[in-house]
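All protein chains of the complex are present and in place, except for one that has been dropped.
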Amino acid sequence: MKKSIYTVAHDFRIEFYDVDSMQVAWHGNYVKYLELGRCALLDEIGYGYAAMSESGYLWPIVDMKIKYIQPLRFGQNVRVEASLLEYENRLRIGFEIYDKAGGELATTAVTTQMAVDARTGESQFVAPKCFIDRVSALLEENPS
Amino acid sequence: MKKSIYTVAHDFRIEFYDVDSMQVAWHGNYVKYLELGRCALLDEIGYGYAAMSESGYLWPIVDMKIKYIQPLRFGQNVRVEASLLEYENRLRIGFEIYDKAGGELATTAVTTQMAVDARTGESQFVAPKCFIDRVSALLEENPS
Amino acid sequence: MKKSIYTVAHDFRIEFYDVDSMQVAWHGNYVKYLELGRCALLDEIGYGYAAMSESGYLWPIVDMKIKYIQPLRFGQNVRVEASLLEYENRLRIGFEIYDKAGGELATTAVTTQMAVDARTGESQFVAPKCFIDRVSALLEENPS
Partner (left out) sequence: MKKSIYTVAHDFRIEFYDVDSMQVAWHGNYVKYLELGRCALLDEIGYGYAAMSESGYLWPIVDMKIKYIQPLRFGQNVRVEASLLEYENRLRIGFEIYDKAGGELATTAVTTQMAVDARTGESQFVAPKCFIDRVSALLEENPS
């Protein structure tokens, strides 16, 4: 996987309604777990959905890849880490979900988003300046 | 239950992702099944979400009651019947979900919706004329 | 509403995937919020799903009532309070969901569960002794 530029973690629990008849979290519910990590990362950048909306851009997911390594079970305490992989053109976020106690890796994922002008509907092949500025500010405050 | 003024049926199947670790449809997923029936009924009235939106009113659910009688299982073919119970003030719909093959009743439910002016946010204690007119037209075409 | 015997609170956030096209949490998703409260209450009693399962009983929801008072919006921090209302025959839990900052009540609900013998499938019109004992122990430790 590409090197992470900035990583944010979010902890949660596997709930009863996410577990299927095989006694494990249904694979489709992991997309929600990625969203928890993505929200945490975008909030940190100062570009959560409210800011995104105000900036005049939508950022639809155009591509998602998930690798399921270990199942997640009801009541399990897990952590999702969301890592900024690219941001200058498309927004690419890498994810790792793992057991909070033992640290075993359960899942890896990558999602790609592309900015779309909310008014014209036009795809942006370069990320909007407002977004790049916020990422730059965050990276300056947190030099690696 | 109040007498039905008009009833519409919608058939569907219990899907894998709706079934919980007890091998039955998770009770929260039934709200989706009610929505399938509600949509079918409102479409028949000519007041589906598009028409509703154009009419300038939102119709939030203000009250929901569900009685779970028999569990629903993966792959089961079921029917939801949505019955118009009241429409002149609030919109009250009654529901029955039952097994399509054997006819055993699995669930009954009632939901209540109230019109809200989309522009002002004001609750309407009498249903909007446009809605009452459509129901009246449907009832005239289908005398009981 | 019946007087609460014991109340537990659980805080959470309204996530993006729970919000519908009207910009509010879809009414069906509230059932998940009730589940969060129920889990917290049952864990406190020492009768979470694992203990329940070991005890040889299932506790399906047989009845659910929800009153929607105020909408919940994306990013809102809310609290669900789950209150034990009855436990000697059926398990009856009352719920209140409200905004964490301002305290406005958004939702009230009541769910009723009935113990079912996991082996025979027989409904229990009196709650199993193991469950009553745990509730009694909790109430003794926390006299009102």
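A, B and C are the chain letters, set down in written order, and residue numbers restart from 1 in every chain.
Convention: a residue touches a chain if its C-beta (ideal position, glycine included) is under 8 Å from a C-beta of that chain, and two chains touch if they have at least 3 such contacts.
Treat the numbers as computed from the prediction; the structure is a model and nothing was measured.
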| item | value |
| --- | --- |
| Residue among A:9, A:40, A:61 or A:130 that touches the chain left out of view | A:61 |
| Sites on chain C contacted by the missing partner chain, in the whole complex | 16-17, 19-21, 23, 26, 28, 74 |
| Where the unshown chain meets chain A, residue by residue | 22, 24, 27-28, 31-32, 35, 58, 60-68, 71 |
| For chain B, the residues touching the chain missing from this view | 15-17, 31-32, 35-36, 39, 48-50, 74-75 |
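Please note the rule applied: only the chains that are shown with their structure count from here on.
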| item | value |
| --- | --- |
| Sequence positions of chain C contacting 2 or more other chains | 31-32, 35 |
